[in-house]
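Of the protein chains in this complex, all but one are displayed in their positions.
== subunit A ==
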Amino acid sequence: MGEWWTTETSMENYEISSISHVTMSPSRRNNLVSMYSFPLSKSSYSVISAFCTEDNIPQCISYINQELASLGLSSTCIEAISPGDTGLSTVPALNAMYELLQIHRRSMCNLEELEREQLRKSSTLEHIQMSNTRLKDQLELSIREKSGLHETERQLQLKIKTLQSCLKTEKDEVQKLQSVIASRASQYSHDAKRKEREAVKLKERLSQLLIDRKDKKLAIDVLNCLGRADGKRRHWKTTKATSSHEDEMYKSLLSDYEASQRSLMLENAELKKVLQQMKKEMMHILSPRQPSTRGATADDSQEQADLDGEAKGGDASRESLDQYCEHAREQLTNSIRQQWRKLRNHVERLDSQASQAQNQLESNKEVIPRETHEDEMERMRCEVQQCREFIHAQQQLLQQQLNTSFDDETAALLNDCYTLEEKERLKEEWRLFEEQKRNFERERKNFTEAAIRLGREKKAFEEDRASWLKNQFLNMTPFTHRRRYSSSDGQSALSIRSEPEIRMSSVKSQLAKSSTYTTFSTPRPSQSAPVPSTTELYRTLRLIPDSSSSRHSNRGRWPECSNIEDGETLVRPKNRLRSGGMSIFSLGEDENSFT
């Protein structure tokens, strides 16, 4: 109680008003306190300090009665059994006590409630104060920011001012320079003129001097005079001659103008033709769409009327085209212009229609997804909500667990759990690893087995081939079954063969090359003994067991190729050599890859 009191007093500073109506009046509290301490004092404290003594029972009773009345318990009035007696009538006293106890309990309840209220209030108060301080901070910050901005603005303005002044000075400078340039230019031109005059004077003087000196050297020395190029005699300089020159000049000018006018006229006529053509085509384009739009709008009908008028006008203009009449020309251009406008409107309309249609299409396209989109959104929102709830519940559970049973033991337990889990996982991984290893082992075994099998097969195949070849040799008749062999070869035999080799395998180059091939390609030189040689046979000789599927595909087409490329091998001996080298290399490589 005392503690509460102190807190209350400390709180009084903050919220006196709220407390004042929650707490009881001090007098009342004092009463309570006194009442509370009363029974205790009876037993432990001296009688003097006690409230009631043997002597003042009636006063006490009356006082208590008064108090009770003031408390509104006027119905129960404690009274002595008899006026002089010290005993009390039990029933009203007990009733009064009961009432008091009730009141006390109620007040205690109230108190508790108020306390709680107080706590809540204080917490809100704290919260409000916190937010208040935060807001204050924010305010301060924003004020600071504002001042900063003001500062920068000021600086920028200053800068602008300086720049403006700079600009002004620059402008002044430019003006000054321009005036300088102008003055210099005038000075220069003046000087130039002066110099020129001087030069002219000098020249005059010079020529005068030269003439005065009677320069003897100045002469023409011709063996005999020539005739004029046109064979005519020289004309006298007369007014007639000058006028004839003028005439001639004007004549030439005139002819030039006439020529240019002619060309312009031609151009004009051409352009007019083009215009007419355009107009006709426009009319052609515009007319078929009229029925569809006729009467649709007043505007269109107006247009139609225009067009009709136009057609007449056009005809008229065409008729008067040749007359170069101003009016006709105007009419023509006007009609073209109008029709052009119409065409443009039409095209624009078409454009807008097209764009509208497109928009519609787009909007249609959009509407459908939007619905589904919204549905989807709704669904997702629900899901999110669910998840959130789930998470919340989990959090709560966790919190509870932590609150209820978080101690070292549980922590250790949890730790153990984790390590166990880890161990489990590792074991699992180990097991996987083992399994993989086993797999690898098995594969390796398979592989070696396959290799062995392949070796065996190779051996068998070689034997087979040897026997087949033997057969072949024995009952071979050269060139008669050529086609058949080649085809059978193409299907069954396996050979390594690169493109350049195909070129080489011509009848002509065979003999020269056979030795090199045998050494490198086949392990049995006896097979390459000079037999009736066909290209097919030759190829057969160079068979080796290893082959890749890609080479099979090559093999499919060589019989045709070889015949075509025979000619080429003749022309390029260098190539042949090089390709031979290549083939050797490729063989070696294949052997490597096999083992």
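We take it that a contact is a pair of C-beta atoms (placed from the backbone, for glycine too) under 8 Å apart; a residue touches a chain by one contact, two chains touch by 3 or more; residues count from 1.
In this text, contacts and distances are computed from a predicted model.
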According to its UniProt entry, is the unseen chain "2-hydroxy-3-oxopropionate reductase", "WD repeat containing, antisense to TP73", "serine C-palmitoyltransferase" or "Trafficking protein particle complex subunit"?
"WD repeat containing, antisense to TP73"
Residue, one of A:140, A:246, A:378 or A:441, that touches the chain absent here:
A:246
Filtering A:55, A:172 or A:196 for touch with the omitted chain leaves A:196
Determine and list the subunit A residues touching the chain excluded from the picture.
189, 193, 196-197, 200, 203, 206-207, 210, 213, 215-230, 234-235, 237, 241-242, 245-246, 248-250, 252-253, 256, 260, 264
